[in-house]
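Pasting a structure here, questions to come.
Removed from the display is one protein chain of the complex; every other protein chain stays in position.
Note that the chains take the letters A and B in the order they are written out, and that residue 1 is the start of every chain.
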Amino acid sequence: MEAVLSLLVALFFAAGIYLMLSRHLIRILLGIVLFGNAVNLLIFTNGRLTRGTPPIVPPDLMTSAGPVANPLPQALILTAIVISFSFFSFLLVVVYRAYQDLGTDDTDEMRVAEPADEAPPPMGY
Amino acid sequence: MKTLIFRTAAPFITALMLLFSVFVLLRGHNDPGGGFIGGLIAVAAFAVQGIAFGVPVVRRALYFHPMAIAGCGLLMAAFSGVLSYAFAVPYLSGLWAAPSLFGVTVDVSTVMTFDIGVYLVVVGAITSIALSLEDREDG
Partner (left out) sequence: MRRIAVSKRQRHHGLLCIARRNQFSRGCPPRTRRLSQKKSKRSGKGAFLTFIVLLLPLLGAVLAPSLTRLFGGKSGWLLAVLPLAVFIHFLGMLGTVSEGEPVTGGFDWIPSLGVRFSWLLDGLSLTFALLISGIGTLIVIYAGGYLDGHPQQGRFFSFILLFMGAMLGLVVSDSFLMLFVFWELTSITSFLLIGFDHEREASRRAALQALLVTGIGGLSLLAGLLVITQATGFNDLSTLLGSGDALRSSPLYMAAFVLVLGGAFTKSAQFPFHFWLPNAMEAPTPVSAYLHSATMVKAGVYLLMRLNPVMGDTAAWETVLPLFGGTTLLVGTLLAIRQTDLKLMLAYTTVASLGLLVMLTGFGSDLAVEAAVLYLIAHSLFKGALFMVAGLIDHEAGTRDVTALGGLRKAMPVTFAAALLAALSMGGLPMFFGFLAKEEIYAALGFGSGWAALATLAALAGNSLMFAVAFAVALKPFIGAERKTPKHAHEGPVALWLGPLVLALAGLLAGLASGWVHAGLSSPMASAVAGRAVEITISTIPHIGMPLLLSGLTVALGIAAYLKLGALRAGMAGLLAAIGWGPDRGFDQFVRGVLQASVGVTRVVQNGRMDFYMSVTFLCVAAVLLVPMILFGELPVLPAFPDLRFHEWAVVVMAVIGIGAVVYAKSRLVAIVSLGIQGLAVALLFMLFGAPDLSFTQFMIETLSVVILALVMTRLRLSLSDHRPLGQKLLDTGIAGACGLGFGLLLLKVTQLPFDDTLSQFYNAYSRSIAHGRNVVNVIIVDFRGFDTLGEIAVVMITGLAVLALIRIRAKPDAGKTREIEQ
(Lines give C-alpha, C1' and ligand atoms only; values in the text may rest on other atoms or scores of the structure.)
Protein backbone atom coordinates (compact mmCIF):
# COMPACT_ATOMS: atom_id res chain seq x y z
CA MET A 1 0.00 0.00 0.00
CA GLU A 2 2.78 2.41 0.96
CA ALA A 3 4.42 1.83 -2.42
CA VAL A 4 1.33 2.96 -4.30
CA LEU A 5 0.93 5.97 -2.05
CA SER A 6 4.63 6.83 -2.58
CA LEU A 7 4.09 6.78 -6.30
CA LEU A 8 1.00 8.95 -5.92
CA VAL A 9 2.94 11.40 -3.70
CA ALA A 10 5.68 11.56 -6.35
CA LEU A 11 3.04 12.35 -8.94
CA PHE A 12 1.50 15.06 -6.75
CA PHE A 13 4.90 16.65 -6.19
CA ALA A 14 5.88 16.50 -9.84
CA ALA A 15 2.60 18.03 -11.01
CA GLY A 16 2.66 20.70 -8.31
CA ILE A 17 6.24 21.71 -9.07
CA TYR A 18 5.62 21.64 -12.81
CA LEU A 19 2.79 24.11 -12.36
CA MET A 20 4.83 26.27 -9.97
CA LEU A 21 7.59 26.61 -12.58
CA SER A 22 5.14 28.35 -14.87
CA ARG A 23 5.22 32.09 -15.41
CA HIS A 24 1.48 32.51 -14.85
CA LEU A 25 0.36 33.27 -11.35
CA ILE A 26 -2.87 31.35 -11.60
CA ARG A 27 -1.02 28.19 -12.60
CA ILE A 28 1.46 28.73 -9.79
CA LEU A 29 -1.48 28.98 -7.41
CA LEU A 30 -2.92 25.67 -8.62
CA GLY A 31 0.53 24.18 -8.24
CA ILE A 32 0.71 25.33 -4.63
CA VAL A 33 -2.57 23.57 -3.86
CA LEU A 34 -1.23 20.32 -5.33
CA PHE A 35 2.05 20.82 -3.49
CA GLY A 36 0.18 21.23 -0.19
CA ASN A 37 -1.74 18.01 -0.77
CA ALA A 38 1.51 16.26 -1.68
CA VAL A 39 3.11 17.29 1.61
CA ASN A 40 0.07 16.18 3.60
CA LEU A 41 0.04 12.80 1.93
CA LEU A 42 3.80 12.49 2.48
CA ILE A 43 3.37 12.99 6.22
CA PHE A 44 0.36 10.69 6.28
CA THR A 45 2.15 7.85 4.51
CA ASN A 46 5.24 8.38 6.66
CA GLY A 47 3.16 7.41 9.72
CA ARG A 48 2.29 4.07 7.98
CA LEU A 49 -1.12 3.14 6.66
CA THR A 50 -3.77 1.19 8.54
CA ARG A 51 -7.01 0.25 6.83
CA GLY A 52 -10.25 1.28 8.39
CA THR A 53 -9.85 1.65 12.16
CA PRO A 54 -9.64 5.31 13.19
CA PRO A 55 -7.76 6.23 16.41
CA ILE A 56 -10.86 6.44 18.55
CA VAL A 57 -11.08 4.59 21.84
CA PRO A 58 -14.26 2.50 22.14
CA PRO A 59 -16.68 3.79 24.80
CA ASP A 60 -16.21 0.77 27.05
CA LEU A 61 -12.39 0.63 27.05
CA MET A 62 -9.60 2.85 28.36
CA THR A 63 -7.30 2.21 25.38
CA SER A 64 -7.91 0.86 21.90
CA ALA A 65 -7.87 -2.92 21.75
CA GLY A 66 -6.47 -3.72 18.30
CA PRO A 67 -4.19 -1.86 15.91
CA VAL A 68 -5.51 1.58 14.99
CA ALA A 69 -4.39 4.25 12.56
CA ASN A 70 -1.50 6.41 13.73
CA PRO A 71 -3.05 9.53 15.37
CA LEU A 72 0.09 11.69 15.35
CA PRO A 73 0.37 12.47 11.60
CA GLN A 74 -3.37 13.04 11.55
CA ALA A 75 -3.11 15.73 14.19
CA LEU A 76 -0.26 17.35 12.25
CA ILE A 77 -2.13 17.25 8.95
CA LEU A 78 -5.43 18.49 10.34
CA THR A 79 -4.03 21.87 11.29
CA ALA A 80 -1.84 21.90 8.17
CA ILE A 81 -4.92 21.60 5.96
CA VAL A 82 -6.60 24.57 7.59
CA ILE A 83 -3.47 26.71 7.53
CA SER A 84 -2.65 25.87 3.92
CA PHE A 85 -6.20 26.82 3.03
CA SER A 86 -5.89 30.20 4.71
CA PHE A 87 -2.60 30.77 2.89
CA PHE A 88 -4.17 29.68 -0.35
CA SER A 89 -6.87 32.29 0.06
CA PHE A 90 -4.28 34.89 1.01
CA LEU A 91 -2.25 34.13 -2.11
CA LEU A 92 -5.40 34.20 -4.19
CA VAL A 93 -6.13 37.71 -2.95
CA VAL A 94 -2.54 38.75 -3.61
CA VAL A 95 -2.80 37.45 -7.17
CA TYR A 96 -6.13 39.16 -7.61
CA ARG A 97 -4.85 42.50 -6.36
CA ALA A 98 -1.65 42.21 -8.39
CA TYR A 99 -3.72 41.55 -11.49
CA GLN A 100 -5.91 44.55 -10.76
CA ASP A 101 -2.99 46.92 -10.25
CA LEU A 102 -0.50 45.61 -12.82
CA GLY A 103 -2.91 44.27 -15.44
CA THR A 104 -0.97 41.03 -15.91
CA ASP A 105 -0.49 37.65 -14.31
CA ASP A 106 2.83 36.98 -16.05
CA THR A 107 5.62 37.07 -13.46
CA ASP A 108 8.09 38.23 -16.10
CA GLU A 109 6.09 41.37 -16.63
CA MET A 110 5.82 42.12 -12.91
CA ARG A 111 8.98 44.12 -12.48
CA VAL A 112 8.10 46.81 -10.00
CA ALA A 113 10.76 45.69 -7.53
CA GLU A 114 13.35 44.55 -10.06
CA PRO A 115 13.00 46.59 -13.26
CA ALA A 116 14.44 44.94 -16.35
CA ASP A 117 16.54 47.90 -17.49
CA GLU A 118 17.60 49.01 -14.05
CA ALA A 119 20.20 51.78 -14.12
CA PRO A 120 23.56 50.78 -12.63
CA PRO A 121 24.21 52.13 -9.12
CA PRO A 122 26.08 55.46 -8.88
CA MET A 123 29.80 54.92 -9.29
CA GLY A 124 30.86 58.07 -7.44
CA TYR A 125 31.24 58.56 -3.70
CA MET B 1 -27.29 31.80 -8.29
CA LYS B 2 -30.55 33.57 -7.62
CA THR B 3 -32.78 30.69 -8.67
CA LEU B 4 -36.02 30.29 -6.79
CA ILE B 5 -35.29 26.81 -5.52
CA PHE B 6 -31.89 27.76 -4.20
CA ARG B 7 -33.18 30.90 -2.49
CA THR B 8 -35.98 28.95 -0.87
CA ALA B 9 -33.79 26.14 0.30
CA ALA B 10 -30.81 28.28 1.39
CA PRO B 11 -32.12 29.41 4.80
CA PHE B 12 -32.91 25.84 5.78
CA ILE B 13 -29.57 24.55 4.56
CA THR B 14 -27.78 27.31 6.44
CA ALA B 15 -29.66 26.70 9.66
CA LEU B 16 -29.12 22.96 9.47
CA MET B 17 -25.43 23.35 8.73
CA LEU B 18 -24.93 25.77 11.60
CA LEU B 19 -26.70 23.37 13.98
CA PHE B 20 -24.62 20.50 12.65
CA SER B 21 -21.42 22.50 13.05
CA VAL B 22 -22.10 23.05 16.75
CA PHE B 23 -22.93 19.38 17.13
CA VAL B 24 -19.66 18.37 15.45
CA LEU B 25 -17.75 20.83 17.62
CA LEU B 26 -19.14 19.52 20.88
CA ARG B 27 -18.79 15.82 20.14
CA GLY B 28 -15.28 16.28 18.84
CA HIS B 29 -13.58 15.11 21.98
CA ASN B 30 -14.96 11.60 21.78
CA ASP B 31 -15.91 11.07 18.14
CA PRO B 32 -14.73 12.47 14.81
CA GLY B 33 -15.19 16.24 14.83
CA GLY B 34 -13.82 19.22 16.72
CA GLY B 35 -13.25 22.94 16.40
CA PHE B 36 -11.56 22.95 13.01
CA ILE B 37 -14.15 20.82 11.24
CA GLY B 38 -17.10 22.45 12.99
CA GLY B 39 -15.77 25.88 12.11
CA LEU B 40 -15.38 24.97 8.46
CA ILE B 41 -18.95 23.67 8.30
CA ALA B 42 -20.20 26.94 9.74
CA VAL B 43 -18.14 28.88 7.17
CA ALA B 44 -19.72 26.83 4.41
CA ALA B 45 -23.14 27.68 5.84
CA PHE B 46 -22.43 31.40 5.72
CA ALA B 47 -21.01 31.03 2.21
CA VAL B 48 -24.23 29.40 1.04
CA GLN B 49 -26.26 32.18 2.62
CA GLY B 50 -24.00 34.77 1.02
CA ILE B 51 -24.33 33.27 -2.44
CA ALA B 52 -28.10 33.12 -2.11
CA PHE B 53 -28.87 36.55 -0.64
CA GLY B 54 -25.71 38.60 -1.02
CA VAL B 55 -22.99 39.55 1.40
CA PRO B 56 -24.77 42.44 3.21
CA VAL B 57 -27.46 40.05 4.43
CA VAL B 58 -24.87 37.75 5.96
CA ARG B 59 -22.99 40.64 7.53
CA ARG B 60 -26.19 41.89 9.11
CA ALA B 61 -27.08 38.41 10.33
CA LEU B 62 -23.65 37.95 11.88
CA TYR B 63 -24.03 41.31 13.69
CA PHE B 64 -20.33 41.33 14.69
CA HIS B 65 -17.53 41.77 12.20
CA PRO B 66 -16.15 38.29 11.38
CA MET B 67 -12.62 39.29 12.46
CA ALA B 68 -14.03 40.39 15.81
CA ILE B 69 -15.43 36.90 16.23
CA ALA B 70 -12.03 35.44 15.35
CA GLY B 71 -10.36 37.75 17.84
CA CYS B 72 -12.72 36.65 20.59
CA GLY B 73 -11.93 33.05 19.72
CA LEU B 74 -8.19 33.61 19.95
CA LEU B 75 -8.57 35.36 23.30
CA MET B 76 -10.82 32.58 24.57
CA ALA B 77 -8.30 29.92 23.56
CA ALA B 78 -5.46 31.87 25.16
CA PHE B 79 -7.38 32.46 28.39
CA SER B 80 -8.32 28.80 28.67
CA GLY B 81 -4.64 28.35 29.31
CA VAL B 82 -4.31 31.24 31.72
CA LEU B 83 -6.79 29.54 34.03
CA SER B 84 -4.12 26.90 34.64
CA TYR B 85 -2.07 29.39 36.65
CA ALA B 86 -4.83 29.62 39.27
CA PHE B 87 -4.37 25.88 39.93
CA ALA B 88 -0.58 26.05 39.80
CA VAL B 89 -0.25 23.76 36.80
CA PRO B 90 1.63 24.51 33.55
CA TYR B 91 0.01 26.74 30.94
CA LEU B 92 -2.80 25.08 28.96
CA SER B 93 -3.11 22.03 31.25
CA GLY B 94 -6.61 20.61 30.94
CA LEU B 95 -8.91 21.35 33.90
CA TRP B 96 -12.14 19.46 34.36
CA ALA B 97 -15.29 20.02 36.36
CA ALA B 98 -18.62 18.19 36.38
CA PRO B 99 -21.35 20.43 37.79
CA SER B 100 -24.89 19.11 37.96
CA LEU B 101 -27.49 21.21 36.13
CA PHE B 102 -31.16 20.28 36.60
CA GLY B 103 -30.16 16.76 37.48
CA VAL B 104 -27.95 16.27 34.42
CA THR B 105 -24.21 16.01 34.88
CA VAL B 106 -22.36 18.19 32.37
CA ASP B 107 -18.63 17.84 31.78
CA VAL B 108 -17.08 21.30 31.58
CA SER B 109 -13.39 21.71 30.84
CA THR B 110 -10.84 24.23 29.72
CA VAL B 111 -10.12 21.85 26.86
CA MET B 112 -13.64 22.44 25.63
CA THR B 113 -13.41 26.22 25.89
CA PHE B 114 -10.13 25.98 24.00
CA ASP B 115 -11.84 24.00 21.26
CA ILE B 116 -14.64 26.56 21.11
CA GLY B 117 -11.94 29.21 20.71
CA VAL B 118 -10.52 27.28 17.76
CA TYR B 119 -14.01 27.05 16.30
CA LEU B 120 -14.57 30.80 16.60
CA VAL B 121 -11.19 31.66 15.04
CA VAL B 122 -11.83 29.40 12.05
CA VAL B 123 -15.39 30.68 11.63
CA GLY B 124 -14.36 34.32 11.95
CA ALA B 125 -11.20 34.36 9.87
CA ILE B 126 -12.36 32.21 7.00
CA THR B 127 -15.82 33.77 6.85
CA SER B 128 -14.09 37.12 6.65
CA ILE B 129 -11.98 35.91 3.73
CA ALA B 130 -14.93 34.33 1.94
CA LEU B 131 -17.17 37.34 2.42
CA SER B 132 -14.60 39.84 1.27
CA LEU B 133 -14.03 37.80 -1.87
CA GLU B 134 -17.74 37.47 -2.50
CA ASP B 135 -18.22 41.18 -2.04
CA ARG B 136 -18.45 42.49 -5.58
CA GLU B 137 -18.23 46.16 -5.09
CA ASP B 138 -16.72 46.58 -8.53
CA GLY B 139 -19.26 44.24 -10.15
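The definition used in the following text is that contacts are C-beta pairs under 8 Å (C-beta built on N, C-alpha and C of every residue); 3 or more make two chains touch, one makes a residue touch a chain.
Note that the structure is predicted; figures quoted are calculated from it, not measured.
In the entire assembly, the chain absent from the figure touches the shown chains A, B. By the touch criterion stated above, the residues of subunit B touching the omitted chain are 24, 28-37, 40-41, 43-44, 47, 51, 66-67, 70-71, 73-74, 77-78, 81, 91-92, 94, 96, 107, 109, 111, 114-115, 117-118, 121-122, 124-126, 128-130, 132-136.
Residues of subunit A in contact with the chain left out of this view: 1-24, 26-27, 30, 33-34, 37-38, 40-42, 44-59, 61-64, 68-72, 74-75, 77-79, 81-83, 85-90, 92-97, 99-100, 105, 107-108, 110-111, 113-116, 120-121, 123-125.
As a working rule, only the chains that are shown with their structure count from here on.
Interface residues of subunit B facing subunit A in the complex, by the touch rule stated above, are 30-32, 36, 40, 122, 125-126, 129-130, 132-133. Within the complex formed with subunit B, the subunit A residues making contact are 54, 56, 59, 78-79, 82, 85-86, 89-90, 92-93.
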